[in-house]
Structure formats: C-alpha cells, structure tokens
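Left out: one protein chain. Kept in place: all the others.
All chains are identified by letter, namely A and B, in their written order; residue positions are counted from 1 within each chain.
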Amino acid sequence: MLMFVLRRIGVMILTAIALTFIVFYMTNLPPNLEKLAKSEASVRMDDDAVASWLERNGYGGSVFVRYGEWLGVMPGWTLTDEDGTTRGRCIAEGTDPAAAPTFCGLLQGNWGFSTVFKQPVTEVLARSLGATGWLMLWVMIVMVPSSLLLGVLSGMREGSRTDRVLSTFAITTTATPEYVSGVILIALLASATAGISPILADAGWISGKTLFPGTATSAMDDITFWNFFLPVMTIALYGIGYIARMTRASMTEVMTQQYIRTARLKGVGFRQVVMRHALRNALIAPFTVIMLQFPWLLNGVVIVETLFNYKGFGWTLVQAAGNNDIDTLLACSVVAVFVVLVTQLISDIGYVFLNPRIRLA
Amino acid sequence: MDDALSWGSIFLRIAAQLLPVWVALIATFALSMQFKRRLGLYGRIFDSPVGMTGFGLVMFWVFTAIFANWIITHDPLAQLSGMKNIAPGAPLADPAEGAYPYYLLGGDHLARDVFSRMIMGAREVLKIAPAATVIAFMVGITLGLPAGYLGGKLDTTISFLSNLVLAFPVILLFYLLVTPEIRVTGIPIVLAAILFIFPVIFLVILFNSRFFTTPAKRNLYVGLTLLFGLWAYSGLAFNADPFGVWSMDPNMLNVFVSVVFVNSPGVFRIVRGMVMDIKTRDYVAAGQTRGEGPWYIMLWEILPNARGPLIVDFCLRIGYTTILLGTLGFFGLGVTPESPDWGSTINYGRRLLAIAPHPAVVPAFALMSLVLGLNLLADGLREESMKD
C-alpha cells in the first residue's frame, strides 16, 4: 500500500513538473515577453530596446534556466548595472544584495508579483482561492448527494417510469454547459424583462425587480442563499447530470449481477438488497468519477465566476490570462494542476479502499 | 410600420423559413424507416424512441447548416438601424426593398438579426466539430491500438503523455494555446503538422497490413492514400497546397488544432482499454498463430470489434467538442468579433441579460438542443448495440 502511494506520488510530481514547465514555456513565449516589456516599460519601444529590457530584467537566459529560477532550484539571476547597483530576482528593491538569498522561487514561497492586481501573487491567490473554496463547497454539498440519489433511484429499477423521467433530466443537464445553463437561469430568474421575475414583481411577491440578483459580487463579502443560489446551481447542474448518469449505469450493472440474484433468492427484500448488497458496489465507480470531475469543475468555476462576476480563482485566471500577467497565470496553473493531481491521487487510493477485491491483492 | 409579431406567428414564420429542413428530415426518416431492417446499426436507431429523437435533433441542425443560405432572413453581419436589442418579432424600422420585414427573434447589441445569426452559427459549429472529432479519433486510435496491444514502455510513455493533457484544466489550455501571440510562434502549425499526419499514417497502415499479400492491390491503395493524404496535409497544415484547394484560415486552424489536441487523449484512453480487453480473445490468438503482423491484428481483428462503443463515444464526443467550441467563443478565444458562432454570441448577449435576454438565450438553446440530440443519439445507439 505504502509503495503504491509512493509510486503514485512520484508519478504525480513528475506530472506536475512536466505540466508546470509546459505552462512556463507557453507563458514565456517571445511574443508574450515582448508584450510584457512594452506594457511595463514603454509601448513605443523598438525591437532592440525590448531585447535589452528583457535582458536587464532577467528574461534573457534559456527557458530551462528561467524555469529553474522560477521553481527555486536554480540561483536567481543577478545583474550589476553600469551605475554599480546590483539587482536580481531575489533582491528586493532597496535592500542589500549581499543579504539576499540565492534561491527564491516557488519552493521558497516567492510566487512573483501580479502586474494586473499590483500585489504579490500569493495575496491574490489567497483571496481568490478563499472565495472559490466557498463556491466549491456549496457545489459539492448540492451536487454529490442529489446526483447519487438520482442515480441510485433510476438505476434501481431499470426501465421504470422513475428511471425514464430521471434519465431524461440527467441527459438534458449533461447537454447543458455552464455558460448555457447560467444564461438560461439568469434569463429565467434574474432578468427584469423575462422569465418569472416580472410576474412576481407585478404580483408584489418580491421587493426588488428580480427574484435573484444577476451577479454574485456581493457574495464576496457575505454569502446568502439569494446571491449564491444561481452560481452554485449553474455549476452543480452539469455535474449532477453527469454523476447521476454514471451512478445509474453502475447501479443498473450491479443490479444484474448474480450476487444480487443470490441475495434476492436468499429472501432478502428489495429495499434491503439495494441498501445492503447493491449500494456499496454501485458507488465505487461514481466515487472515482466525482474525483475526476475536478478538472471539469474548474472549468465550471471559471465560466461561472466570469458570468456572475464573482472574483474567485477562475475570475483571477481569466484576468491574468487576458492581461498577460505571467506570474499570476503561472501561479494559477500550479494551483490548478495541484488540485487535479491531488484529486486523482485521492480517487486512486479511495478506489482501493472501497473495493476489497483489489485491496492487498 | 407594422406591429410586432405575436409569439404564435413568430413560430409559424420560423417554421416556414425552415421548410427545406423539414422536407429533408421527412425524406430521411421516411427512407430510413422503409429500409431499417437492411441498414444495420443505423437502421436500429429507428427501433428506439430515444435514438430516433436524438437522430432527429442532430439531423435538424445538420440540414439547417446545409440549407442555411436559404433559411436566413437577413445577412448575419448586417446592422440595421433602429434594431438594436429589439424584442423578437419586431418589424424592421426602415425596411429596404425586398428585405424580410421582421427580426423574427429580435436584434442583438449591434442591431443584427438574432435568428439569422443563430442559423449561421450552426454552420460554424458543424464545420469544425465533426471534422475535429474525426481527426481526434484517428490520433487516438493510431496511438491507442499499439499502446493497448503491445503494452510495455510504449504504453507507459503514451499513457503518461495523455494523462498530462487530461490533467490540464481545459480552459487553461485554451488560454495558453489559442491566442494571437501563439500564432506568431508557429506552435499551432507544429501541432497541426503532428496531428494531421495521423489520418495518413492510419490509412496507410490499414491498407498495407491487409493487402501486403497482394502487392498490386496494396500499391494502388497505399499510393492513392499517400497522394491524396499528403496533398490535403500540405494544404491544411502548412497552407502550401500547390493547387490551392486545401487551406485553412490560421484562426480556425488554431481552434481546430486545440480542440483535436484536447480530445485525442480521451479517445486514446478508450481505445487502449478496449484493446486490452479484446486482445485476450481467441481470434486474436488465431491471428497470431498464423503469423499475422501486429498491425493487421490491431486494425482488422481488434478495431472492428471495438466499433460499437467507439461509435457511441464518437457521438458523445462531437457533443463535447461543440461545448468546447462554445467555451472558446464564450471567452472570445480564436474567433473574430463578428463571427456568428454560438459561444461568442452568448458571450456578447450575456452582458445585457437583464434588459434583453434573447440574443444570449436563443443560441444557448440552439447549442443545448444540438448537444442533447447527440447525447440522446449516443444513448439510443448504446442501448441498441447491446441488444443482440
């Protein structure tokens, strides 16, 4: 078991290094750097000026060296200007170059400085991850129980009326990406001119113009049912359909297994068969699916935060990517990759624990 | 100036505009129902209500895309004065001679006809999604077969690479891959050069492994494949077709390549898994014991028997690709601002949701119905292919 975890962690680290390097390479492509130089120094620089600006600010070396510096496994660059002042990656402005550390990268906690938010990236990340954490938490609270329930109910008796209705619902929500469901939900519940809000407003049942607000910006300070319902539902809907379908498939398969027949012919009642014999076996597959849903949930988060203007992780990522904020984008990628890999690891280990067949095999 | 249309007459007029689609749909269904017993798996779709609904929805959009020029009421790029964010069914403020007198589904923020843009948007999606999925399948199959069949280091390497791509959040990948800056570096062309060669490799191995026993036939098939394949390849990947028949807009190439890149690892995983299962069958051993080469066994003994799940996945994956294309449009990546594609239309429309929801809601429903159709079709196919 320990060997297994260690091996998985080894592969995970390798994957993380490969992925961060790709991101580093892609964000540090010459055109991006050129844009950075022009936005930081002067828009009207010619090519030579750009090159020398990049040279002077540590963007000159090979991409591997710069990746190493960023990661914190290579000494940060230092340069001595003509006027004798020494600047460098690890030398904060106005401090003594001699006292500065040699390494200052990701591993040393130096995640860089955001050009968009004008703050250290760590602060930007901390704030936005906190906001997104709440969103994800509520999404999970809504999504996991309801999708499992839906899946089990419809998979329990394949082909029944309940199954047909629930399956249709599930297949419809999986066909609705967040930017579609979000738009439809807003139009339906949060538009002053369409959906049910005008009707409710006319009847005097709601005080404002719309039932729900069209943005979730206020949830940054104070989460309420009203400002959080729409974003949470938008993300959860797609996931509910997807996980419910997986659960249903798994459940229908389990229900045709011979051990279910054995249990039935032992005289176990249908409800007991489902609860005691089918459920545990049927939930193994959805568990992995829920965990592997994280990359997709991350997508949902980006779309929904953009759509509802909720300044979390996804919103930050979009801002960073749209404004060539290299350090922030890199940091976002590291977090995203980390989240994905950790959930994969949990999913693998959890699978082993849920499935006695492969434990200690 | 006329009054605005009621919802009833809006729907009637839309239905009338879609006349060529209805005709084509009825013809397709009538013919297919007639001969369904002789059409194999395709015919069996018509035994399942779910499959039939899905097929109907998909074909509706396919025919809409084909007949789009006849269906649209206005030029999707034309901006008519006075029609900005106007409600559905509104008459033209200043009708030109012979122009269609209404904006059936209203106008958008630039006073363009939402209905016509939605119709043309179908064409944008269906131009890319199926083709990209086909290429992704060729890549996934060509890599998945040897990984599953031969295993070993090859499998470890390819699986690691595909897991890399799968571990990337799609949006992040798009933000890195689909930007004007990246086009300057030539990375999309490199990717295209790698990805687009796979169909050619696939077909060459396919024919060679089967016909190497009769060289004349082999030379003919392989020769033709190389001729046409490399011709198309030169045009699509490098824009260097000497006759100028094959070419692709760099913007579109960028989008296309990214979508293929994101989809291939998924196909790879499925193919690999199926191969590992099928390779234990006795007919594979029979092939081995009569001295067949590995590629013959992979392509002619294993692949045809994996077709059921692959067809189902193909349908689902076109839907997924459609969603991805919408995502790209939603973030304004790789599309020109005036493009009528559904994703970017939703993006522009969403900002005005509070006052005029229709510019965003109309393409939203269009996209949803197409993906729903593909999912239902896949479900129907899965159900039917399991009945035997």
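Note that in this section a contact is a pair of C-beta atoms (placed from the backbone, for glycine too) under 8 Å apart; a residue touches a chain by one contact, two chains touch by 3 or more.
As a working rule, contacts and distances are computed from a predicted model.
Asker: Which one, "Fe-S cluster assembly protein SufB", "Component of SufBCD complex", "Dipeptide ABC transporter ATP-binding protein" or "Cell division topological specificity factor", is the UniProt name for the chain you do not see?
Answerer: "Dipeptide ABC transporter ATP-binding protein"
Asker: So one chain is hidden, and I want to know which residue out of B:9, B:34 or B:214 touches that hidden chain in the complete assembly.
Answerer: Of the candidates B:9, B:34 or B:214, B:214 is in touch with the missing chain.
Asker: Considering the entire assembly, which residues of chain A contact the chain that has been omitted?
Answerer: Those residues of chain A that touch the unshown chain are 1, 3-4, 7, 159, 257-259, 261-269, 272, 276-277, 280-281, 354-358, 360-361.
Asker: Since one chain isn't shown, list which residues of chain B touch it in the complete complex.
Answerer: 47, 213-214, 281-283, 285-286, 288-293, 300-301, 304-305, 307, 388
Criterion: only the chains that are shown with their structure count from here on.
Asker: Could you give the separation in Å between the centres of chain A and chain B, each centre being the mean of its C-alpha atoms?
Answerer: 26
Asker: Given the complex with chain B, which residues does chain A contribute to the contact?
Answerer: Residue positions touching the partner: 11, 14-15, 18-19, 22-23, 26-27, 29-32, 35, 171-172, 174-177, 179-180, 182-184, 186-187, 190-195, 210, 214, 295-296, 298-299, 302-303, 306-307, 314, 317-318, 321, 329, 332-333, 336-337, 340-341, 344.
Asker: Per the contact definition, I'd like the list of chain B residues that touch chain A in the complex.
Answerer: Touching chain A: residues 160, 163-164, 166-172, 175-177, 181-182, 184-185, 187, 319, 323, 326-327, 330-331, 343, 346-347, 349-350, 353-358, 360-361, 364-365, 367-368, 371-372, 374-376, 379 of chain B.
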